[in-house]
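For this view, one protein chain was removed and the others were kept in their places.
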């Protein structure tokens, strides 16, 4: 199969779906489902069937992936023929009772949108985003292989397999300047070429979907909204490095994402886009799903591999790096979900196109999960280099209830808190590091003036303490000690010497821990000490007898 | 005519440790080179003949050109490497790590059968730990005396996993493993049942000999009597390797 054949296939699928002029899209991602999207979908389907023969436009009810504004769910979008089903009217907080009204307005070309539910799409929340990774999210049916092909899916893979050598593919990724979206920001092209150059009979590709940072749900949304995209990225990677077997390691806490991935893998295999002789080429690639079982540390790559091998998810010293000796000792490429989701557009549009977005050293866009005390909770995608202020005040809509902003926490338990004074920083890997936090996987938790920073530090230390695998001494015992010190400070039962000891433990745990979890565990403490030291000082007591 | 010398498949490198010029085979780790050359580096989990886990972090050293400390047990030598093993900063870190271990469980040397022959005790002495600055966890741990020959006292365990590795890698029984995670970690036999009920333990006693503290001991020893003999390990490990 070449690109023309794929185009023909897409055309055929498009023709077959051309009977509907209007699409009513119901967000069926986990958050909207929890707000009651399924009854809304059922009601719309029933209303659609009841009015199938009525005059007006032919309408299709479709379950789609995440539209982003999770706090306003269930979300429904209506796309008409005016702009080839691209522009849509978005409805928020939809209930099953609204189904009839929405449909009536949808099928009548002259009707105006249901004002009561209307969520203007020129809101900064939608208008200020630039969607690359989420380009099809909320538009296509994640359970439909055809839907993905219709929007140009798998064309990047077919192009790579039929028109590019593995070296060409890696060169394109290197040109794009893409850096790993899992947190570390390691250059993806460099990682790929290292694995590609390691000689071996057997190599593996692993997709890290063990999204564990509390408050981060980007990968979940991508898997639930556009799973084929991740598979396509993995297949392109496998072709580039010479692997024939892949694993997706996904959290068991994400049952819907697992289900959609399974469906996607099954359908891709059946259509010859995974398996042996993919698209009639010599390339073979198969993907298996492996479920996590509730261990944050398994996001660390060596722990993740230990878990795929069936063991305790404990990290091991590096080097050797997975690129050299990974799964069962074979060279292994590990990237996270969002990184793989960026691959297809880079191959499709070219590395230069991608490199034109973002900042000097951080290219492309980044998906962020906005949560905490912020008006618009949900998922956004913006170019690297957007300021924190834009993200929080403009796109996020600011703090609800007239309260003042205090800090935004990025990077999960490995990151830190950024105060008001630094909100104008342009977000990229390096700028956040300078501020004492990190990009992490993209969770942003906004906190208002009522939040206690010592409490926040204690919360994250509790997290690291109970997620520590227990292997190395500084992380196992140091996080316990730091948590107990923070607890004493938070309850105003600590002295100045306790604070000194806390800072010293931070240094030791950071410098000596075996893996990233321990090395970064002190970060939330260090960053809150840096910007909110007075909150710690206020809670200290003068020890009696000294 | 003499035959050409066989091609050596392991090269030799030169490096500098604490200012000393040393040579080493390129497949050696820093800790091995240090031991050969009598450069003291503290360690608990590392043991010649067992696999490397890099868990105790006591053997951290400075390598010029690296912005992070590295563990000497899991770092291979390299040509031109410059290593510092005993800076003021490293001493401070090691002291803190030993303190953390003391505060984690209940190490009471005066009533320990390993008193005077305990690696944790030696470490405290060599690292200059004269008191523990952090609060003791004071968690209660049980003593399991169900085995007819040996005893395990979890109060004295430092989770170095030497017992787990020697049982798996040398004896081949894999009676021991670690359960739980974080501070809840504990060494167990079989399904965390009493050691004496183990269906897999061969009572070979290797775990007792490699244990650095008084956690695994022979029954019937009194305070200070438990002297461990670890001579067997390099010999067995080498023979296994040659096979």
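In this document, chain identifiers A and B correspond to the written order of the chains, with residue numbering beginning at 1 in each.
The definition used in the following text is that a contact is a pair of C-beta atoms (placed from the backbone, for glycine too) under 8 Å apart; a residue touches a chain by one contact, two chains touch by 3 or more.
Please note the rule applied: contacts and distances are computed from a predicted model.
**Student:** Leaving aside the chains you can see, what is the UniProt protein name of the one that's missing? Options: "Bifunctional protein PyrR", "Cytochrome c", "ABC transporter ATP-binding protein" or "NADH-quinone oxidoreductase subunit E".
**Tutor:** "NADH-quinone oxidoreductase subunit E"
**Student:** Considering the whole complex, which of A:88, A:105, A:377 or A:414 touches the chain not shown?
**Tutor:** Looking across A:88, A:105, A:377 or A:414, the contact with the absent chain belongs to A:377.
**Student:** Taking the full complex into account, find the residue in A:125, A:296, A:429 or A:480 that is in contact with the omitted chain.
**Tutor:** Only one of A:125, A:296, A:429 or A:480 touches the chain omitted from view, namely A:296.
**Student:** Can you say which of B:18, B:144, B:177 or B:225 touches the chain missing from this structure?
**Tutor:** In the full complex, the listed residue that touches the missing chain is B:177.
**Student:** Quick one: say which of A:48, A:246, A:383 or A:443 touches the chain that got left out.
**Tutor:** A:443
**Student:** Write the list of chain A residues that the hidden chain touches.
**Tutor:** Counting only chain A, the missing chain is touched by 30-31, 33-35, 70-71, 73, 211-217, 220, 252-255, 290-296, 307-314, 369, 371-373, 377-378, 409, 412, 443, 445, 447, 451, 459-460, 463, 467, 469.
**Student:** Where does chain B touch the missing chain, residue by residue?
**Tutor:** Here the touching residues of chain B are 168, 173-181, 188-192, 199-200.
Everything below uses one rule, namely that only the chains that are shown with their structure count from here on.
**Student:** Return the distance between the CA-based centres of chain A and chain B, expressed in whole Å.
**Tutor:** 40
**Student:** Taking the complex as given, what residues does chain B use to touch chain A?
**Tutor:** Answer in residue numbers: 52-58, 60, 68-69, 71, 74, 76, 92-93, 96-97, 100-101, 103-104, 133-135, 137, 158-159, 178, 180-185.
**Student:** Hey, which residues of chain A end up touching chain B in the complex?
**Tutor:** Answer in residue numbers: 295, 312, 316-317, 319, 465-474, 476-481, 484-485, 501, 504-505, 508, 511-514.
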